[in-house]
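Note that this complex is displayed minus one protein chain, with the remaining chains in position.
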Amino acid sequence: MLGRFLALRSFYALSLLLGVTLLTFALMVWFGPDQTYELIGRNSTPEQIDELRAELGYDQPFWNRYGHWLVELASGDLGLSNRSGESVSTLLRRALPVTAALVLPGFLLGNLLGLAAGLWAAWRRGSLWDRLILGASVTGLSLSFLVIIIALQLLLCTPYGLNWFPARGWRMDSLGAYLLHVTVPTLALLLVTLGYNTRFYRAVAAEELQRDHVRTALAYGATPLSLLSGPVLRNCLVPVITRVLYSIPLVLVSGSLLLETYFGIPGIGRVTFDAISSGDQPVLLAVVTLTAALFVVVQLLAEFACRLADPRGRLP
Amino acid sequence: MKSDSTLRLALAVLLLSLQTACKDAADSAADLTEPKRYVHSLDGVPASLDPAQAGTRYAKFLVLNLYDTLYRYRYLARPYELAPNLAAAMPELSKDGLTLTIRLKRGVHFIDDPAFADGKGREVTAQDVIYSLQRHFDPATRSQGAWLWQGRIEGLDAWKDQGSNYEQPVSGLRALDRHTLEIRLTQPYPQFVHTLAQGFAGVVPREAVTAYGLELGRRAVGSGPFRLQSIDSARARLVRNERFRQETFDLALEGFDPERDQGLGLTALDGRSSPFIDELEVEFIPEDAARWSSFYSGLTQFTKVPVAQFGQVLESTAPPTLKPELQERFQLQAAPELGFVYTSFNMADPEIGYSEDPQRNARNRALRCAIVKGFDWTQRNQRFFGGIGEVFPGVIPPRLPEYDPEQDRGSTEADPAAARALLAAADWDAGNLPVLEYGFPASVTERQLFEQFRGFMEAIGYPRAKIQPLSYASFGDYYRAYSQGQVMLITSAWTMDYPDAENTVQLFYGPHRAPGANAASFDDPQFNTAFSAAATLPPSPQRTELYRAANQRVIDECAAITGLVRRLVLLWDRQVILQPDWAFVGGYAMRFVDLRDPAGQR
Amino acid sequence: MTACLQVRGLSVDIKGGQKHQPLVQGLDFDLPAGSLTGLVGASGSGKSLTALALLDLLDPRLFTYRADRLQLGDTDLLTLSARARRRLRGQGMAAIFQDPATALDPVSTIGRQLQRVVSRQLNLSTTDARSTVLQALQTVGFEDPQAIARSWPHELSGGMRQRIMIAHAHALRPRLLIADEPTTALDTGHKQRILAHLQKLQTEHGTAILLITHDLRLLPRLADQVLVMRGGRLVEQTQTRALFQTPQHEYSRQLLADLPPAVRKGPPPSAVRKQNALLTVEGLTVTHRSNKHRRITAVHGVSFELLEGEILGLTGVSGAGKSTLARTLLQLHSPDQGSIRLRGQELIGANKEQLQAARRAMQIVFQDPLTALSPRRSIYQLLQEPARHFGLDASYEHCVACLAAVELEADVLQRRPAAFSSGQRQRIALARALISDPALLIADETLSALDVSVQQRIVRLLQRLCRERHISLLLVCHDLALLQQLAHRTAVMQAGKLVELGPTRQLMDQPMHAHTRELVAAQLALDSTRPAALTRAVEP
Partner (left out) sequence: MSPEWLRILWRSPGGRTGCLLIFLLGLLASFTSMGWLGQGWSAGSDISWGEVSASHWFGTNRLGQDIFDRALVATATAFRVGLLVTLGAIAIGACLGGLAGWRHDRWPDHCVMWLAGVLDSVPVFLLAAALAFAFGGGEAAMYLAMILSFWTTTARLVRAEVMRLRGQDFVLAARAIGLPGQQILRRHLLPNTMHLLLVQASLTFVAAIKTEVILSFLGIGLDDGVSLGLMLAEATQDILAGHLGNFLAASGCLFLLLLGLNLAADALQDGVDMKQAPS
């Protein structure tokens, strides 16, 4: 039974990976920008252009290129960046920790605070607290990430405002430097995710609080704290885990794009965006495959975690 | 409540750590004394550090500090003067101007790198220079600089056609001995020595290319004044190359001008041996706001001031002077860029360029001239270049000896009435005017430039709907589109590779038509004759005449709306001893940077 | 007897609602210690609101309540803080709710949740709490309490879960237990056990119990006194015996009159004249895919005949395969084996036209009035749909006529299902079934979810329709009393097999199969204490 399940799962994962790579390969490589004109020098002749295109492999038919890339991928070789010549795996190894360190505090805080506020608001549904929390989260939801970033940078990082933090850049050589650089992005991330998280967790908790078993627990004298931290939280775990896990690939790749662009942080989002805009295909394909793989892993993890969290779904 | 206390704890931790962070930052600022570190900022990111790909000024900036070139520009001399760098002296030129003999300095070593057999950097030899030039002609290098030497060096192009086999000698590139190099040209090329001062001409050891291949883009194995410590898309860290040759800095020889360079502290450098700093950190900050605030709060010591900021920084624009409250901390230089911005017409497009039908051809010329007449350079200068740019007619910008101050400036002065009259005379009206497609890479400023242009055209009676934007997602896309002749109005900027008129006039030379640098595909027999005659001549009054004649053809045929030389406002910290230059010595200047007071008070 | 709970002037109202009259209005009653009080009334009469108000568990966003006096023993509940009220819950008063499926925390084991409550309430150490829990589980009849404590709620049946709820009460021994419809969702057999455990609680610990139910049949044997509610008011409050013998209020009399007659006492429904078989089912076997990998045989080799004009009952405990069988007849499930013939026409493997004709002749009415009608469409659209589909008369007049047949007015046509009560919805569903003038009507637990009074009205409607329109009826129903009232013959299913089929009366009198005997016995137990006055003849 378990074997069959695993076989099905891995078949699905594989098909998903194939789908994602095919989609992105078609979009970003076949139709995407070609780097010829980024790489070609001044006063180039048509022959030189053809030569460079051949060197970049642009003259090959689609399936050849896709197949070739798949074979390389399968052998674990991500290739070299067309743009800088750096090996893609080195590039990713350098960029991923930066992004992780960049988004982790905001991500954790956003989820924890959101969960706390959401639970509290759901428990006091209809009260002033609830309305305040909801009002704040709707306000947060209505702020564009871009506006938040611009405003925060203006307020905290420039001579026009408090000028407490560096306007850009990234250092992780000491805890102090790290905190100095991560604070404003974290604040921005918090502001933009807290509203969503609070609302989501509140909705989940509110639904849970309406269930009969909560009423039963109350009828046997449960206190709010024991209820919220006990059965309610545990029953909310499935949506919470799912949400947290599923947002990881997005937060890692695209959630950080704007932050990294605006704060000049050499993370994965920036790397990806640069790769897209310059048509640096080896990097692009690696990132997308990585994202897809992350998604597949996350899906599996989410499934297992949910099965653990909820006995009803456990494997037979 | 549980979460409540958690929250409080988290807040406390955060505040506490912030405090330490601020203290740390203060500490690190105080630590600036040793080692001596200078933090530069660039407004773009270099893609690759391989000299063969040093196409952008950002890449060039780093390459010139990491690799040696045979020649360089003197630090302070204006107009620019070439000086020997890796070469021991200026080249010996044969009488026919075709053979150059160059002697290399002895005892110059590459930095230590695992690419070398024993990990020790070996001596730089003439063979290395030959190899470095050859590899531009190897397709595997993906060189962006090959055009500098294309068709110029005897046998080099043939070498490429025969498969770029390094074992096969090139007749025009010979090592006479370990330290002597002979280069034979196919025809006189007066600008040739300039090409050897380019980033492209950085000398690369073959071992490094063999070991790293394309990855050389993220490593640097050179013999320049600095070694690369790390690089990513946000910053590069360079440290002093301890083995860099000891040469005495001669202030007078470098072109010191006591009046101009007064107060920069340059005199303190005289007689010392460069590089003067231990660490060179280069921050890549394309975002204007961030670059400015980083500079203002002291995180970087140099910045190019964004145009939008001019009002906040400059007390007056003619001449540009710094606001008094900034003068204490900063030094200002408002340097004209070598190069210019212009908009050319796609002459290959029968709607606006050359037409088979002579009548239409004439009407198209009138249309182009009307557009040129309608273009308000003054407003463009005011709004987008801070009002300090220099508008000039044609393609020979000021400060080149060939520039003619007496030239008629009519082509740069807006006259909507005259433009309307031109249109009417050529039978153009709102109904039969062609749709203009104006291309630009998507960015706010480019879009605003387009909107301004559309405004100018509306003022001469062009219907708004007939001026269409063609926005491209990236510069590469835009480049491809206009190189393939898909854009009618091509707005671009030309940055000169070397300070010689040949480099700008060639922009309209017929054989250079798209996809070459002549994006307008201007193909005028008179122009072509004049240019090809001038190209092989050394600077002389005769050459000047030819270039001026060619320039006039571009203006007469209204092939382009031109031009404006941007003036960059550069600021640097008063603690830094520096005479910056954006155009050519930008990279070379770093070896002469010093900090004013080694004890350090900041 | 001292009063365990005194209630005076209890009213519940929608928050901020002045327009309507209160949902519960001026309730006065006492619950004597150690007694069991029945609270009856139709759905919507305010029974549950009253219970929640007593527990202080009404949703404060939606409802407010007030009372002149609310006293538990010596404690005046009205003066207590919310926190003190909360502390009182558990040992002071506790509650059991209707749906055992959701009343337990799905992600904790039974042992853990019970232990959590017990250790908190009784301040016991883990080991003590554990033994208390095991003991309580044993008290409610679990033979292996250790195993039960280790199991998860979803692994247990509805009846077991309800017993666990009672185990809570056994462990805490509250002074007052409010049981809100604790048996409604259960089979007849389970009902008995739950009631027995409630009684045990009452006798062993002297707990006062307020048993809320809409089924009067539960009360005679159990309750000491009965409160009858209607429209938020208490219309009668009296000793049980008095209620059943001499109901004072007109509404109480109505409730009593609408009870289905007790088993065995009524004469048999008139036999069908020997007629042709309308529907012949032979060797029908249906398997379900419960999930990707497991198949469950829901119906196993069932054969029977349904005669023209006959009302055939189909009964069994839940999960016996009744509904699957009924749905398979309509080709909603595809059978693995067997044959279904309608008037001699084989349906399995029939072509499209034949199936279409068969579907026209066979119509089904489902159990749940809440989901029986597509909520976004008007009644008119809903009635027209089958008519149009079968190419029949979809005119306004025809729809009105069908509505008239189920005793509804034409003005319902423009409204949507949400505007109607459960009974009305079942009528509309019936009207929709009648529109194609079927020969066979399948009623899949159509009566089960209805209040007694409504139930009786639908029963009479069905009888009339069958008689007047010569419709055969397959009545799926777990309530033997109703079957006895309606069905000519009854079939009993157990675990997918048809174990017995015979004239209803005979089946009740002399059940042949052991399972039938069990079912009849459980029903009898429910009816056994019914006062003689209530046994009346059923008109066929």
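Just so it is clear, A, B and C label the chains in written order, and each chain counts residues from 1 on its own.
Keep in mind that, in the parts below, a contact is a pair of C-beta atoms (placed from the backbone, for glycine too) under 8 Å apart; a residue touches a chain by one contact, two chains touch by 3 or more.
Computed from a predicted model, the values in this text were never measured in an experiment.
K.L.:
May I ask you to name the displayed chains that the omitted chain touches in the full complex?
P.N.:
It touches the following shown chains in the full complex: A, B, C.
K.L.:
Hey, which of B:43, B:261 or B:288 is the one touching the hidden chain?
P.N.:
B:288
K.L.:
Would you indicate which residue among A:119, A:218, A:276 or A:309 is in contact with the undisplayed chain?
P.N.:
Of the listed residues, the one touching the omitted chain is A:276.
K.L.:
Which is it among B:69, B:309 or B:528 that touches the chain not included here?
P.N.:
B:309
K.L.:
Touching the absent chain: which residues on chain B qualify?
P.N.:
287-289, 292, 306, 308-309, 311-312, 382-384, 441-445, 447-448, 451-452, 454-455, 464, 468-469, 471-474, 477
K.L.:
If the missing chain were put back, which residues of chain A would it touch?
P.N.:
15-16, 19-20, 23-24, 27-28, 31-33, 134, 138-139, 141-147, 150-151, 154, 160, 203, 210, 249-250, 253-254, 257-258, 261, 272-273, 276-277, 279, 287-288, 291-292, 295, 299
K.L.:
For chain C, which positions touch the chain that isn't shown here?
P.N.:
Touching the chain left out of view, chain C contributes residues 292, 327, 330, 332, 355-356, 359-360, 362-364, 366-368, 371-377, 385-386, 389-390, 429, 432, 436.
Here is the rule we go by: only the chains that are shown with their structure count from here on.
K.L.:
What whole-number Å value describes the gap between the mean CA coordinates of chain A and chain B?
P.N.:
From the centre of chain A to the centre of chain B is 37 Å.
K.L.:
What is the distance in Å between the mean C-alpha positions of chain B and chain C?
P.N.:
A distance of 85 Å separates the two centres.
K.L.:
For chain A versus chain C, what separation do you get between their C-alpha means, in angstrom?
P.N.:
Here the centre of chain C sits 49 Å away from the centre of chain A.
K.L.:
Sort out for me which residues of chain C touch chain A in the complex.
P.N.:
Interface residues on the chain C side: 55, 57, 60-61, 86-91, 94-95, 97, 99, 102-108, 113, 116-117, 120-121, 152, 154, 165, 168, 172, 293.
K.L.:
Would you tell me which residues of chain A are touching chain C in their complex?
P.N.:
Spelled out, the residues of chain A in touch with chain C are 1, 4, 125-126, 211-213, 215-223, 226, 230-231, 234-235, 237, 309-312, 316.
K.L.:
In their shared complex, at which residues does chain A touch chain B?
P.N.:
These residues of chain A touch chain B: 33-46, 48-49, 51-52, 54-56, 80-81, 83-87, 90, 94-95, 109, 112-113, 115-116, 119-120, 153, 157-159, 163-164, 166-170, 174-180, 183, 225, 229, 261-266, 270-271, 274, 277-279.
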